[in-house]
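Sending over a structure as C-alpha cells; questions will come in a sec.
What you see is the complex with one protein chain gone and the rest in place.
Each chain carries a letter (A and B) given by its place in the written order, and its residues are counted from 1.
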Amino acid sequence: MDIDDILREVDPTFHSIPKEKQDLQELTRAWIAERSAPELLPWPPNGLFERINDNIKSQIEKVEEMTGDMDPRTNFALIVIQTELERYKYLVRSYLRARIAKIDKHTLHYLSTDNLRSRLSEMELAYATRHQALLHNHYLSSFLSSFPPQLQNLNDAAGINMVETPDLDAAVFIRLLKDVFVEGRGVDSDVTMDGRESDIVILRWSDAKPLVEAGQAELV
Amino acid sequence: MPMYGDLGNKLALHAKRTQNLAHLPPYQAELVRAVTREVRDLDKEVTTLLEPFQGSFDPAADHATACTLLVNHLSMRRNKRCLLAYHRTRTDKLEEHVWNGVDVLDLVAQQQAGGGNGAAISGEGGASSSLSPQEEDYVRQYGDLLAAYKGQWTDIDLTGSLEPPRDLFIDVRVLKDAGEIQTEYGYVAAVHGSSRICCAGH
C-alpha cells in the first residue's frame, strides 16, 4: 500500500490522479507533440510506451478469453473494451509512425551525434542504422561505386553539406501549463511575454523547446 | 555544345515528376550511367589540369585554371546531388509501397509475365521492369527491415490505418442506414482499422 492509498482512506477528498489516467494523459501529450514538432522529440525515458504496450497485450488476451464466453451481459463490456483498445492502438501506431517518418526524412542527422541518437528508442536506433546502411548500399551499387573515391562519401564535409536538418525555427502552437515568461524571437523585435497558465501561444519551435522540455508548456 | 550539368538537371526533373506520380516510372538506367560517366570525366579533367603543377597549384597565379577547376568541382557535386535525389525519391516511393502492403516485386513479376500487352501497371515500362535490379534488392531488404521493426509492436498493427478509429456506434449507425436491423441487444459491428468483426449478443 503506498502513501496515496493511505491518504485516500483517511481523507476521502484526497484523490490523486490514477496511474492509468496519468499514462493516458502522457501518451496523448506525447502523440500530439510528435505530430506537431518539426523535429524528433526524445523517446519517453520512463518506460511509458513499454508499459502501455504490455497493457495492450494483456487487454487483447482478455478479449480473446471473453470472446469464448457468449453471455450477452459480458458482451457489451467486450464491445467497450474493444472500442477502447482500438483507440489505444491507434494512438501508439500514429505516434510511432510520426517518429519513423521524421527519422526516415533526416536519418543521417539523427545518427550524427550521441545527443541526437539518444532521442531514439533502442529499436528505432536499430531501424535507422540499418535503413541508412541499406540506402548507402543502394547508392553504392547503383552509381556511387563508379565515382572517384573522394566523392563516395555521403556526408561531404567540404562544400555543400548534404545532411539535411529539420527547420528548428518553424512556428508552433503551445499551451502554457504554468505561469511563466515566454521569450520569443521575431523579425523586427524579440518579445518577452508574461504568460499565464492556459495561454495558447504561437512562436518558433526553437524558443518553445526549453519551455516544453521543462514541462512548463505542451505542444497543441 | 551540351553543358556539363544538363544531364543532372534531367535527372532532377525526373525525380521531381516522380514525386507527384502514384506509380513508379521506369528506372532511367541510361541517364544514370551518363551522369556518372560525366562525373568521372570531370574528375579526370581535374587530375589532368593539376598534373603539371605537381601539388603546388596557386589559384591566385592562374585564374583561368582556377576557374575551370572550380566549375568542374561544383559540377561534380551537383551531379552527385542529382543522382542522390533521383534515387532517394524512388526509394521513398518504394518504401511507401512497402508500408502500404503493396507487393512491389509481385507487381513487377506480373508486369513481366504480361508482356507488352499486359495491364501496364507501372506505366510505359512495357515488358521490362520499371525497377532496376538494385531497386528490387532494396525493396526486399527494406521489407525485411520493416517486418523486423513491426514485429516488436505486433499488438498495435503498425501498418494499420492512420485514420482515427470511428467508434463502434458510428459503424452501427452506418449499418442501420444501410438497412440493417438493430436488435435490442445485438448488432453486427466492424471494428474500424482492424480485420476483426465482432458479433454481439446473438
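Going forward, a contact is a pair of C-beta atoms (placed from the backbone, for glycine too) under 8 Å apart; a residue touches a chain by one contact, two chains touch by 3 or more.
Criterion: contacts and distances are computed from a predicted model.
Entry comment: the absent subunit's protein name, as recorded by UniProt, is "DNA replication complex GINS protein PSF2", drawn from "AP-1 complex subunit gamma", "Sec62/63 complex, subunit Sec66", "DNA-directed DNA polymerase" or "DNA replication complex GINS protein PSF2". One chain is not displayed; in the complete assembly it touches the shown chains A, B. Among B:31, B:69, B:85 or B:105, only B:85 touches the chain left out of the display.
Residue-level contact of subunit A with the missing chain is found at 7, 11, 13-18, 20-22, 24-26, 28-29, 32, 35-38, 52, 55-56, 59, 62, 76-77, 79-81, 83-85, 87-88, 90, 94, 97-98, 100-101, 104-105, 108, 154, 162, 164-165, 167-173, 175, 177, 182-193, 195-204, 206-207, 209-210, 215, 218, 220. Mapped onto subunit B, the interface with the missing chain covers residues 12, 15-16, 19, 81-82, 84-85, 88-89, 92, 95-96, 99, 162-165, 167-169, 172-173.
Quick note on the criterion: only the chains that are shown with their structure count from here on.
Those residues of subunit B that touch subunit A in the complex are listed here as 32, 35-36, 39-40, 43, 73, 76-77, 80-81, 83-84, 87-88, 91, 95, 132, 134-135, 137-138, 141-142, 145, 148-149, 152-153, 155-158, 160-162, 164-165, 167-168, 185-186, 189, 191-194, 196, 198, 200-202. Interface residues of subunit A facing subunit B in the complex, by the touch rule stated above, are 53, 56-57, 60, 70, 72, 75-76, 78-79, 82-83, 86-90, 92-94, 96-97, 100, 104, 123, 126-127, 130-131, 134-135, 138-139, 141-144, 146-148, 151, 154, 156, 159-160, 162.
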